[in-house]
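Contents: one structure, followed by commentary.
Note that this complex is displayed minus one protein chain, with the remaining chains in position.
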Amino acid sequence: MFQALEGRWPETSRRTFLRGCLAAAGALVVESCGGGASGPATSGAGPVRAADSHLAPPDLPWTDPNIPPAYFKLPSVFNATSGAPGAGGPLTEITWFSDEFSPPPPPLPGNRYWTELNRRLGVKVTPIWGPADQASYEQKFAAILASGDLPDLVLFTGTTGTAAQAQALQQGAFTDLTHHLTGSALKDYPNLALIAPKIWQNSRINGKLYGVPRGRAIPGGTLLFRWDWAQKVGVPLSQVTTSDAFRDVMVDFASHDPDGNGRADTWGIPDIQYTYGYFAEMFGAPNSWRLSKSGGLTKDIETPEYRQAIAYARDLFQRGAFHPDAPTQTLAAHYSLFEGGRVGAYMDALYASGQTRSFLAQLGLKDPIRHLLPPAGQGRKAVTYNAVGYNGVVMIPAKVGKDDAKVRQLLRILDYFASPFGSEEYIFLQYGIEGVHYTRAANGNPAKNAQGTTDIGDLFRLLTPPNVSYSAASQSFSDTEQEAWTRLLDQAYHDHFKIGIDDPSIGFFSSTALRRSPALNQAIQDGVVGAISGRTSMSGFDDMVKSWRSQGGDQIRKELQTAIQQHRG
Amino acid sequence: MAVGRAATAGRVERARRAGTLRARMWRERWMYLLFLPGLAYVVLFRYAPLIGNVIAFQDYSPYLGFTDSAWVGLRNFADLLTDADVGAALVNTLVISGLQLVLFFPAPIALALLLNSLMTDAVRRAIQSVIYLPHFIGWVIVVSIWQQVLGGDGFVNQLLRSQGMHTVNVMANPDLFKPLMVAQDIWKEVGWGTIIFLAALTAIDVSLYEAAAIDGATWWRRLRHVTLPGISGVVVLLLILRLGGILTVGFEQILLQQPNVGARAGQVLDTFVYFRGVVGGDWGLGAAVGLLKGALGTLLVVGANWAVKRLGQEGVF
Partner (left out) sequence: MALTARRPVWMERPSIPTQLLKTIVLLAIVVLMVFPFLSMVAVSFASAADVLRGGLVLWPAHPTGIAYESILRGGIVVRALLVSVGITVVGTALSMGLTTTMAYGLTRTRDVPGSRLALLLALGTLLFSAGIIPNYLLVKSLHLLNTYWAVILPGAVSAFNLVVIRQFFMGIPHELIESARLDGANDLQILLRIVLPLSKAVLAVISLFYAVGYWNDFFNALLYLNDASMWPVQLVLRQYVLQGTPLGDVQLNPLLGQPPPPQSFQMAVVVLGTLPILLVYPLLQRYFTKGVLTGAIKG
């Protein structure tokens, strides 16, 4: 339930996520969303264990701070903050610019949620809503920036924001917050300290911290797989461990009528552009870039593993495993085909799988999904791509950041927003006022009502705490079914994280990438989709790689290598 | 008597143009009163911001603004002309524009004439009130509807498949992309486009039809000698204006479907600017393209206007 609120992202943010994590077209500045080059937390927040009072003890062993903690049920309520975070600070009104996916909430006098939020924070908050799609967000932000009217807090979308945001950052428009958010200073913000170390690490830009990341989860995308269908066509899940077996299963999904309705209306894979990263994972291609020991970078599309993956997918397409509209599929169809029981697999974020499960429950299916680890490609070891772990970073403009007291006040407010799962503040932020915006079900779970949805809107979404594994996505599941799902998900997180690899370029800035990435990524996608769907031959793919290099890829490589060299360690 | 009045009118017109500048301006003071407010609006709200196009010559950053962004002279233009992708984008744009001129432009005219020839008012009104509906459907939904009908798993293909026939995927075929764009455009806009022509048709003097009938004209001759000349003014006007926008061929429609066929077939100038100029933050490049489009458009409009006047018609200006 809780993860469902975030899990079912609207088009853009999921798109950014999927594309970012799947080594394909990615975020604007740096492609893909893996973690930092080093292993466990280096500088920045130390790993936090359940013993720290600010997190309710998880219900399953929590072995790695970079994996979301798992809960079977809502923990008993506790307080994650004390007092009004904004009280006593220099600002009495706070404006922020962030993305809005919901309809705007009603204005202040009538909106009880907003009034209560202001009271709890100790300041008046006034969001400036930016439209949620990338291009409009970019344009509105650029206009605000050009007019000199930046608000107190600005959300950088995706990994490093839009082009205008990244460019402005390089030009000094935002405050360097490194000394506020590392080491002992972070202790002033105990909820922010709960954000996983890898997430903090990934949100650095050229080694510095400019803002607070809106955390999600490090283990990235997975393939949600209809194991009941696999059973039906005679290839049990345990056998789907090689690329050959995977191929056979997918083809069978299309030809052996796994839903048993007598019609040839099912397929294996719904689309190409949102799924091809999985093939790259199967063949062990790097997560966007491969960093050699000597500091050289190789782009994923340049590696033999990647080419092998594309050839494999091409074979799969020719055998009919893909949906006939696969080359042109929209993101909405990518979800709806699976949810409607028309395809047997699709890629999604791990934490979003709970919501998918409830859609399938509507079709009368109680336990149809497994998270399929990439089966190994021929002669290769499969990997998974770690995500950046966040969707958006909240930054403070330089003008505001000159005043240390303001910075601290704003960070305290962000700390409030980051109150962890199960805390009293979290319940308020997500659900509002009991009796007005939500009611409690028999098992104690809050259920937001119509008034709640209207009044709350996206007011809580400026900054949310990182995900947890919790699955009460639908009241139609019993408590034992919920627990079973949490266990499944938690295991999937661990399995994926074990073979997870990071994108070594994350956090490093390349000005050519800033300018050229949208067009270059589009060209990469064109080349991949074209080769897989048979529109071009494999030499079309090779041509794309060549032209990627000459149209900016080599330049980006050079700049990233330099940046990594300068800021390593 | 008509001749006498015309002669008087002619004398009055010639008299009007005599006199000093100040006298003429005073005589036409009402006209100034009428058009100056609109002109003031245009200058303030359209021309003042045009100064912003100076960023075509800068390496513009919104944070630094016009004053602090570096000047790069013609570098944005040079980058544009040497870019490998811009050629394909330009060619695609011109091809689609050409197809639009030939296929899309006459469609509403033909439909308007067809409707105009209907006898029963009620039927005509009924049809008029539904054919413009697709105009109001956003492109996202239009594309999704076309996909539902013509897509790989769409209505048509499901029919073909059930008959054991080979399926066709119209929407993912790079060779069909440009005609597909035009077909979608026609479907969406032909109804709305008839509105202006229907209004023009009502302005044709009915007595001209009566006179033609007295001369024994068939419907074809009526069309050629009364109807078409009657709307020729509007047609020519719209044609010239369309030429001014020849490099603009619809943005959202193409952006949504370009990934289906790849950039070589699907990239147009506006999507090129979108990826490089907007999402990529290269504002100077976007402005440079805008200036070039405007320059070409101006050339075409002036040329077309001159040609039209040579042929004896009224131009736009």
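For reference, chains read A and B in written order, and residue numbers begin at 1 within each chain.
We adopt the following convention: a residue touches a chain if its C-beta (ideal position, glycine included) is under 8 Å from a C-beta of that chain, and two chains touch if they have at least 3 such contacts.
Everything numeric here is computed off the predicted structure, so don't read it as measured data.
Within the complete assembly, A:Leu337 is the residue of A:Leu337, A:Leu373 or A:Ile427 that touches the hidden chain. Note that of A:Ala146, A:Ala418, A:Val529 or A:Met544, the residue touching the chain absent from this view is A:Ala146. When the full complex is taken into account, the listed residue touching the unshown chain is B:Val234, out of B:Val234, B:Leu256 or B:Val308.
Only one of the listed residues, A:Ile67, A:Ile94, A:Ala132 or A:Ile369, touches the absent chain: A:Ala132. In the complete assembly, the contact with the undisplayed chain comes from B:Ile127, out of B:Val72, B:Ala88 or B:Ile127. Residues of subunit A in touch with the missing chain: 1, 4-5, 8-12, 14, 100-107, 128-129, 131-133, 136, 139-140, 142-143, 146-147, 149, 265, 332, 336-337, 339-342, 355, 358-359, 362-363, 441, 445, 447-454, 473-475. Mapped onto subunit B, the footprint of the missing chain covers residues 1-2, 5-6, 8-9, 12-13, 16-17, 21, 24-25, 28, 30-39, 41-53, 55, 62, 111, 114-115, 117-120, 125, 127-134, 136-138, 140-142, 145, 148-149, 153, 155, 158, 187, 191, 195-196, 198-207, 209-210, 212-214, 218-219, 222, 233-234, 237, 241, 244-245, 283, 286-287, 290-291, 293-294, 297-298, 301, 314, 316-317.
Throughout what follows, only the chains that are shown with their structure count from here on.
Separating the centre of subunit A from that of subunit B, both taken as means of CA atoms, is a distance of 42 Å. Interface of subunit B with subunit A (complex): residues 61-65, 84-85, 144, 147, 151-154, 157, 161, 167, 169, 171-172, 174, 257, 259-264, 272, 274-276, 278-283.
Against subunit B, the residues of subunit A that register as touching in their complex are 28, 134-135, 138-139, 142-143, 145-146, 148, 162-164, 166-168, 171, 173, 264, 273, 323-328, 330, 332, 514-519, 522-523, 525-526, 529-530, 533, 535-536, 547, 550-551.
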